[in-house]
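Encoded as structure tokens, here's the structure I'll be asking about.
For this view, one protein chain was removed and the others were kept in their places.
Let's look at subunit A:
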Amino acid sequence: MNESKSNLERVRAIIRSQYFWGIVAIFLLLLINLIKDPSYLNLSYNPTTGAFVGNIIDILRAAAPILMIAVGVCLVIATGGIDLSVGSVMVVSGAVTMEFLSAANQPDSIGAAALAILLALLLSTVLGLVNGVLVAFVGLQPFITTLVMMLAGRGIAKVITEGQNTSATNEPVRWIANGYAFGLPVVFLIAVAVIVVVSIVVRKSALGLMIEAIGIDPKASRLAGLNRRGLLLTVYAISGLLAGIAGIFATASVMTVDVSRTGYQLELDAILAVVIGGTSLAGGKFSIGGAVIGALLIATLDKTVLFLGVPSSATPAFKAIVIIALCLLSSERVRSLFRQRRLTTPLTPKETVPS
């Protein structure tokens, strides 16, 4: 009896958590796909490549870049800021990688791949730091700062590739996006590893608490001795770095950087993922786990739209409907409406008991 009650409590806690409806939505979308095609969830094993093949695997692979930027944007939003530049940082990172590889002496070597990636991540982090400096030290608004960086980033990418959609051949880089390890896509495993590292760094150190504190109340945090500027710099740099990784993921799968399409409007997907995950745009308490759920949902949604054959012109509207429904479900006000309706019946007899 007691045990079932505590189980019930646990279930309640999960239902109350902000991203519960995100999980439900993922399952619903999968269910819809399953109804259309009963073999949708089938996984087959390809012994020659050592890989699982199936729609789920495709979704996980597609989710990797969104996962990266969603986690970065989540941290920025927690400080009360926003990072609109992640999509553009992605294209810069992709442009650097492809341009470096296509110009390298031994374009197909591991050394060239490592150097290209290092360079791309370095530049992405620097772009993040520029955001951070402008926000923390110059005192510009995060929205304006990163909006400018969003416009500038795509420009920088075009300068790097001289406006071309540069392609390159490099097996190690290609493997990152298209290869398999332990039967799963490498790109997804890297994403998971990065998220685990970020989560551990943020939650096992005091970084998470400090980020939340400056997001909730910057003045009080300063008086408590927190270094707001340093924290902001760190967070924007992390966001830039993660966007750089996402850019490599996105370009490596086709080994081409498309300067006008790579990462285009992905910042909006990242922000949506964060909001679906229950992190308030006002800053403060954040949930990396929630952002992960949000990113997975958006990847599932993208694949579902394709699978159902929704006309491409109707895709944004379809996406919007799913997301607005989700936001309504997780809104405190809508939920309390439901709760009140449920509560009225059992409470009435109690009130009549004299005490």
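Some observations on this one:
As a working rule, a contact is a pair of C-beta atoms (placed from the backbone, for glycine too) under 8 Å apart; a residue touches a chain by one contact, two chains touch by 3 or more; residues count from 1.
Definition applied: contacts and distances are computed from a predicted model.
Per the UniProt record, the absent chain's protein name among "Na+-transporting NADH:ubiquinone oxidoreductase subunit A", "Beta sliding clamp", "Sugar ABC transporter ATP-binding protein" or "Sarcosine oxidase subunit gamma" is "Sugar ABC transporter ATP-binding protein".
Of the candidate positions A:38, A:139, A:225 or A:309, contact with the hidden chain is made by A:225.
Checked against the hidden chain, the listed residues A:104, A:216, A:254 or A:268 yield one contact partner: A:216. Although one chain is hidden here, its contacts on subunit A can still be listed: residues 204-207, 209-210, 212-213, 216-217, 219-227, 231, 284-285, 351.
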